[in-house]
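All protein chains of the complex are present and in place, except for one that has been dropped.
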Amino acid sequence: MSDIVREGDYVILYHSPNLRFLTKVEKGRRLDTIKGSIILDYVIGLEYGSKVKTSLGYEFVVTKPRIEDVMFELYKRPTQVIYPKDAAYIILKTGIGPGSIVIEAGVGSGFMTTFLAYYVRPNGKVYGYEKRPEFLEIAKKNLEKTGLLNWVELKLRDVVEQGFDLPDNYVDAVVLDLGYPWEMLSEIYRVLKHGGSAAVYLPSILQVYKMLDRLKQFNKFIDIEVVEILLRNWKIIPEELRPETWMIAHTGFIIFMRKPWNFRNF
Amino acid sequence: MSDIVREGDYVILYHSPNLRFLTKVEKGRRLDTIKGSIILDYVIGLEYGSKVKTSLGYEFVVTKPRIEDVMFELYKRPTQVIYPKDAAYIILKTGIGPGSIVIEAGVGSGFMTTFLAYYVRPNGKVYGYEKRPEFLEIAKKNLEKTGLLNWVELKLRDVVEQGFDLPDNYVDAVVLDLGYPWEMLSEIYRVLKHGGSAAVYLPSILQVYKMLDRLKQFNKFIDIEVVEILLRNWKIIPEELRPETWMIAHTGFIIFMRKPWNFRNF
Amino acid sequence: MSDIVREGDYVILYHSPNLRFLTKVEKGRRLDTIKGSIILDYVIGLEYGSKVKTSLGYEFVVTKPRIEDVMFELYKRPTQVIYPKDAAYIILKTGIGPGSIVIEAGVGSGFMTTFLAYYVRPNGKVYGYEKRPEFLEIAKKNLEKTGLLNWVELKLRDVVEQGFDLPDNYVDAVVLDLGYPWEMLSEIYRVLKHGGSAAVYLPSILQVYKMLDRLKQFNKFIDIEVVEILLRNWKIIPEELRPETWMIAHTGFIIFMRKPWNFRNF
Partner (left out) sequence: MSDIVREGDYVILYHSPNLRFLTKVEKGRRLDTIKGSIILDYVIGLEYGSKVKTSLGYEFVVTKPRIEDVMFELYKRPTQVIYPKDAAYIILKTGIGPGSIVIEAGVGSGFMTTFLAYYVRPNGKVYGYEKRPEFLEIAKKNLEKTGLLNWVELKLRDVVEQGFDLPDNYVDAVVLDLGYPWEMLSEIYRVLKHGGSAAVYLPSILQVYKMLDRLKQFNKFIDIEVVEILLRNWKIIPEELRPETWMIAHTGFIIFMRKPWNFRNF
């Protein structure tokens, strides 16, 4: 709590709810705002919670960023990501938590990876697979900014073609957000611990059909579920209390499955 | 992984997806199943993953329970609890994770508390307030079975009347599932760290109105949101793919709010 | 308004919201209720709105039934029917109204047929196709009770095999609730007037896929839409205002399509 800002830290410089900046503290850098500039050199060595003044005399609080602040900064328009409503339910339902060993494929820009890394701390691990090098690079940068890269091992690999380079019965959970998850059933089964869970995220319903059809043939997973989650926001003005006019009606379908505890097939 | 079953442990004795038992391993106890009995004395000292035979010759695997298995056992009919779909989103949205210091009030039978304790491990803490001693007792037993009691400090206290017995700026998040949350605004504000979040769970829309109205008067929290989350299950038979006929259409509304980072009121 | 009850009429004998009977007025019949009996002979010749006394002295009002009352009586457990929420939208969206010439296939027990007949009055017509004679018989009885049989021509015919026995460009709308609607595209097209609409009701999403796929190949219909309608009931106790806990999450998907006005293909 009496933490000191060090060079290289990401901090939030906070003036008001609508004027806050996530920035990396580096020598020789300056942050320019509509309320004036802040020389970042002066921030180094301050206690978190301290105030700094801009060139125009406005006060900003030096704040330690939290996961939600960083996510908010990094993914202002979170298209093509697993939405928080879905990410939250995937994590809870698969039992991913502190100490979990998790596979994620594909990583994309690292949005889901960030959540996973956040929850497996301090003694778990996320293996993040992605076949497109440019996305892996973006994900790496995003994870760095969140300070969560330590808990992630990013791997450039086409897992649909090549599988996971991990031992049998090794991971607690697998999260898949890629194109042909039904090609990976035996590989998911192999790598999961007994009792471990997988979650597969699929935008279109025909993909869900294909997945269910292959799961039925494969016939080894238990506790199969298909869900979709709808989040409805309400207006917050008391006298006008009603749901917002528009909502996101579809992000993706989630399929859950589990490797049973016993060791033979049945 | 090469863990040994000790007396007092909770284990799952697993035969098949529909025949599995969560039980405490105690000397002199016997588990009776439709496939025969198991003397629990013999389970002590076995490695997890070992098999035991029932009196009728059927094999059960001795399995280390995970959070979801225990939850499933403890709360088969989860009425009057914060549902997983809601719990998951509350946890993610408030940033509750490993190391978080969290208040929950009221605890009830401990369903939400279990999730919270699971996620703040290994170095966080949940302060669980409940004013009804009989519920506190149930919650204690449930948390014991999940092995998560270490991360929870249960407190018999009417917080609406007496507030929290915790210092200012002390907790990362507050989760409220009780009757008059609007009476607690200044107390929630006091106890939250700057940037900390609160989530309030309310079944009826008039309570939401009251809460929003008081939040508007109180005028110190930021990032206020009101949401409801709908989970729709689909049939998993591929050829009959369609949403299940019935769904739970309402559990509760969730109000999120946040204490801003700066230290004066505005 | 000064209508007289005639023999053979269906009337409602109404005591209270929860004690009301739909019955056919026939000589020599007696209606037995928990508040006593009513000899139906005495009802003949009364004005609608008159009161009759039971053998135990309780008063019942002789009421002219409306469509909703009869529907309520006939279909207390409306499984396997097109639900009112869906029926209403189908009717409005296809423009079915007074004077419309409409095809319905298959009729089933006549639930949707009843609505259609109700709305095409007094100068329209519903052609109701059904291949199972036992259902056609049930539908006929139900339509008789509603007094709407005059506007319906029921036809025993397997339209998927044999098509409609009606001229080209003849009907304003087609409503389909049967197994293989995609086999009927050219027949639907043939029988619709230019600008006419069809609505196809399908329980499973794979059927929707098949239909869309065939519509794409057929390539003659315009204004194609796929919708699902969700109806959420709220509790009506003011202080407990909130959505009902359970709702029907799925009845069927509705596909709308329209025959364009011009006469060549395009």
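Letters A, B and C mark the chains as written, and numbering starts fresh at 1 in each.
Here, a contact is a pair of C-beta atoms (placed from the backbone, for glycine too) under 8 Å apart; a residue touches a chain by one contact, two chains touch by 3 or more.
Because the structure is a prediction, the values reported are computed rather than measured.
Visitor: Looking at C:42, C:180, C:246 or C:261, which makes contact with the chain not pictured?
Guide: Of these options, the touching residue for the absent chain is C:261.
Visitor: Per the definition of touch given earlier, which of C:97, C:147, C:163 or C:203 contacts the omitted chain?
Guide: In the full complex, the listed residue that touches the missing chain is C:97.
Visitor: When the complex is taken as a whole, what residues of chain B touch the one chain not shown?
Guide: Touch set of chain B with respect to the missing chain: 205-206, 209.
Visitor: So that we can see where the missing chain sits, which residues of chain C does it touch?
Guide: Contact residues on chain C toward the absent chain are 12, 14-17, 20, 49, 59, 61, 63, 66-69, 84-85, 87-89, 91-93, 95, 97-99, 115, 118-119, 121-123, 194-195, 197, 205, 208-209, 212-213, 216, 222-238, 241, 253, 260-263, 266.
Visitor: List every residue of chain A that touches the chain not included in the displayed model.
Guide: 203-206, 232-233, 239-251
The rule we apply is simple: only the chains that are shown with their structure count from here on.
Visitor: Whole-Å distance, chain A centre to chain B centre, using C-alpha means?
Guide: That gives a centre separation of 22 Å.
Visitor: Centroid from C-alpha atoms only, then distance chain A to chain C, rounded to Å. What do you get?
Guide: From the centre of chain A to the centre of chain C is 50 Å.
Visitor: Taking each residue of chain C in turn, which ones touch at least two of the other chains?
Guide: Residues 205-206 of chain C each touch two or more of the other chains.
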